[in-house]
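With one protein chain removed, the remaining protein chains of the complex are shown where they sit.
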Amino acid sequence: MLIVLDPQISPAQRSAIDETIRAAGCSIAEMPSRRGLLLLVDGDLDRLRQVPLKVFAGVSKVVGLSKPYALNSREHQAEPNVVKVGDARIGGGSLTVIGGPCAVEDRETLLAIANEVKASGANLLRGGAYKPRTSPYSFRGLGLEGLLMLRDVGLETGLPTVSEITDPRHIEACVSNVDMVQVGTRNMSNFDLLVEIGKSGHPVLLKRGRSATIADWLLAAEYILAQGNPNVVLCERGIRGFDPAMRNTLDLAAIPAIQARSHLPIIIDPSHATGVSAYVPALARAAIAAGADGVIIETHTDPTRARSDADQAMLPADFRDLCEDLRLMHRVANRSIDA
Amino acid sequence: MLIVLDPQISPAQRSAIDETIRAAGCSIAEMPSRRGLLLLVDGDLDRLRQVPLKVFAGVSKVVGLSKPYALNSREHQAEPNVVKVGDARIGGGSLTVIGGPCAVEDRETLLAIANEVKASGANLLRGGAYKPRTSPYSFRGLGLEGLLMLRDVGLETGLPTVSEITDPRHIEACVSNVDMVQVGTRNMSNFDLLVEIGKSGHPVLLKRGRSATIADWLLAAEYILAQGNPNVVLCERGIRGFDPAMRNTLDLAAIPAIQARSHLPIIIDPSHATGVSAYVPALARAAIAAGADGVIIETHTDPTRARSDADQAMLPADFRDLCEDLRLMHRVANRSIDA
Amino acid sequence: MLIVLDPQISPAQRSAIDETIRAAGCSIAEMPSRRGLLLLVDGDLDRLRQVPLKVFAGVSKVVGLSKPYALNSREHQAEPNVVKVGDARIGGGSLTVIGGPCAVEDRETLLAIANEVKASGANLLRGGAYKPRTSPYSFRGLGLEGLLMLRDVGLETGLPTVSEITDPRHIEACVSNVDMVQVGTRNMSNFDLLVEIGKSGHPVLLKRGRSATIADWLLAAEYILAQGNPNVVLCERGIRGFDPAMRNTLDLAAIPAIQARSHLPIIIDPSHATGVSAYVPALARAAIAAGADGVIIETHTDPTRARSDADQAMLPADFRDLCEDLRLMHRVANRSIDA
Partner (left out) sequence: MLIVLDPQISPAQRSAIDETIRAAGCSIAEMPSRRGLLLLVDGDLDRLRQVPLKVFAGVSKVVGLSKPYALNSREHQAEPNVVKVGDARIGGGSLTVIGGPCAVEDRETLLAIANEVKASGANLLRGGAYKPRTSPYSFRGLGLEGLLMLRDVGLETGLPTVSEITDPRHIEACVSNVDMVQVGTRNMSNFDLLVEIGKSGHPVLLKRGRSATIADWLLAAEYILAQGNPNVVLCERGIRGFDPAMRNTLDLAAIPAIQARSHLPIIIDPSHATGVSAYVPALARAAIAAGADGVIIETHTDPTRARSDADQAMLPADFRDLCEDLRLMHRVANRSIDA
């Protein structure tokens, strides 16, 4: 850490700074400069970062020279994390496709969709039971009843299951019934929920908050890892943008940006990102071409009867074609195919 | 509701649409147009809105002609809502100033700050006990111990208290110890939490989500009102912007925009909006000039010892001057002063 | 166009509206509704759209039922536009790669880069001579001298050339020396410049404005087409986002969104979008996978000597590998390869 002092700093101000730094167990080296004296500070910087040095009188600038230590970082773990969910493995060079309806609506419909998902060669089944909806008057999901339907259909089709958790009080119900919990965009910064998931050790799909930076998102993941749970998969699902042409702005540059910083797998949700099912195939292919570890896609046997997000659900035949495209694309992206 | 049909619609497609509309108990009137037949639909539109008419084959456009009904709307209640918090009343033409530290740190510091807040003529005392922090390694508040300190200091100084709630499991502890709970920007869409607060009937300060539209925010408030709790005060605290010069972008146009739509009081948080204490007075004055019902401002007797958000805390003397300015500004904004 | 009248409209207000509509040569049909009388207006709506019907007393809502007519739309021209630039053809199923330095710096460097671009199999050579720079103290390009260097190096290597135009007074110099002019993000709404380019009939690469919606961008293209110049290629280069991790937010969903609306070709600029050369290959591959007609990429033989945007320039060997990847990816995206 580098501190640039104000040239007019008083001896008392200087003493206050020095004492604070030394109280945090850090060392100080001085270096004169035209803009004022520089202090190069070393030692337990994580502790010193808790102190608001910027607001001390006599300090004109504080510059961090090293990144805060993070369990999710490449510096901490060089090889990619692989997260095991039932029989599936996410990350480490494999392709993961998660398919299913936005919400679990009834057992029959869910089973019909799950059979299509299975037949398409996808790896996991999604289905919401606790649905966070913008309006309190929209369908909010079947709750525990929906979770149990999802569990049964998952067992019947042999597909591991993913479902959203929105409340720390549901942790037992979710962990005991689904193979992977999902934290949605609205709850990325619900830290109490993240801590509970961390304690559970259960696999988790952590969606990016609608206005979260890459750094915010990795720090949210860190809440889970810091509790001893390494089973975190990141999911980019579009960030808030200004264009009414699409529901969100899909940030595919997050793929290389995350991979440069973190060992966590990253998958893409083109369904929520655009809200337009016709745009989903192009963006799913792009995600795999850019190196994503997988995609999560909404599919429904009858979108006209879907109780949420009908606009973005693909029909089963289109979903099947897309899965085939993605397998080819994945081989190209991994250079296991020749021109 | 108006539905524009595709000119190439088949009789079977048309039947499916008509049946769906009639099944929801709505009536249909037809009107021919060059762009295809128009259906004017009337009746229980709230029910029909649950159906994804847009994805029906043969429909080219669906146009809403009326707004969904909302408890927070001016249409529902013309006169402004007034929320009683202890002895304070927020809304309805009065000026509310909430002051205090970002976080409760220790009893002595809190009491010193509270005495300054009281002496400045402010109305409520703020202080965080459960702190949502971007990094899991930052200070996250004293929890219940902090709540109890806040309660005691509130009683000692005669100031009603406000503190953040982040977890539905804390509802009892919060409701029984503080006069008003605050939902922070990260939890505006934590709907399970909102429902609990709704059930409690306790006064709540609902901050705007960092990427929430005006409509999203009012629907979040609606979650609370729909549970029978009318004691909601909105708080604009800056939305996500692109300029690194400030922590957030303060959207003061939310004041007239909310007032045109809703009867709920609205206050402004210039401290979090900018993250720069030097900008706080100008924006607090602007908020009152624009017609806000109040402001919430961070103040600390010694920002160099603050354990969070030190950059944005005002010193007590500056806070006192600002409170005076705001009272004058409020009289001008309410035309109770002459030039 | 549909006009919802206020139930309390007076006869005089109603007359004023009717006269205005009829004066624009449009017809009116009435339809009663619970929310007030509806007027269905047909005829020369482009003319009527110039009138601010929304502000007429007695009007509560105006709803457009059809899109404004546009030369760039799929409705106007179903087949994709193909733009010929020298020997190259952009759009219509071919893959276009444009490579070269951010700025023309000197003849020798430019020739060395151009030879690499040619050897990599790319199709066009880029190089800025008139550089819009955020700071007036940055290098602003060699101007006409740079254009002439680019022309000579283009002729020597057989590569058609692209260079930015920033001023309508440069139209002659640009059109007579480069094969395609580029309008940068800062000038997308410089309509006087667009009109001049429209009149020239010259091929143009129209970058998306940093805060332009899809609709804004297509209307900017329309300025050029409306002058009789159909030779417009769109270029997505990242829009303004909130994350400091990247220079801009690359909006790859613009590819299917543009293709759904317009017959104009679209290419992607991952270099400016991210500002990080290490992220360029992943995003270039993603662009082609999503169906883009090409990419424009910065490459430099010695980034340490580059006078602008050094961070985002790829080294020639990396550029060559990427070009190979893109050709394979293009065959996969066009299904001209089997698994």
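As written, the chains take the letters A, B and C, and residue 1 is the first residue of each chain.
Definition applied: contacts are C-beta pairs under 8 Å (C-beta built on N, C-alpha and C of every residue); 3 or more make two chains touch, one makes a residue touch a chain.
Here the structure is a predicted model, which is why all the values come from computation and not from measurement.
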item: Selected residue (touches chain absent from view) among B:5, B:71 or B:250; value: B:250
item: Candidate in contact with the missing chain, chosen from A:2, A:57 or A:317; value: A:2
item: Hidden-chain contact residue, picked from the options C:232, C:306 or C:332; value: C:306
item: Positions on chain C contacted by the hidden chain, ascending; value: 16, 20, 46, 50, 52, 54-57, 68, 132-140, 166-169, 186-187, 189-192, 210-211, 216, 219, 222-223, 226, 239-240, 303-304, 306-307, 310-311
item: Sites on chain A contacted by the missing partner chain, in the whole complex; value: 2, 4, 29, 31, 33-35, 38, 40, 42, 61, 63, 65-66, 240-242, 244
item: In chain B, positions touching the absent partner; value: 211, 213-215, 239, 241-246, 249-253, 255-257, 260, 273-274, 276, 278-279, 282-283, 285-291, 324, 327-329, 331-333, 337, 339
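In this section, only the chains that are shown with their structure count from here on.
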item: Most centrally placed chain, judged by C-alpha centres; value: A
item: Copies chain C and chain B - interface residue numbers shared by over half, same or different; value: same
item: Reference chain A; chain at largest CA-centroid distance; value: C
item: CA centroid of chain B to CA centroid of chain C, Å; value: 39
item: Residue numbers of chain C (touch at least two other chains); value: 241-242, 244
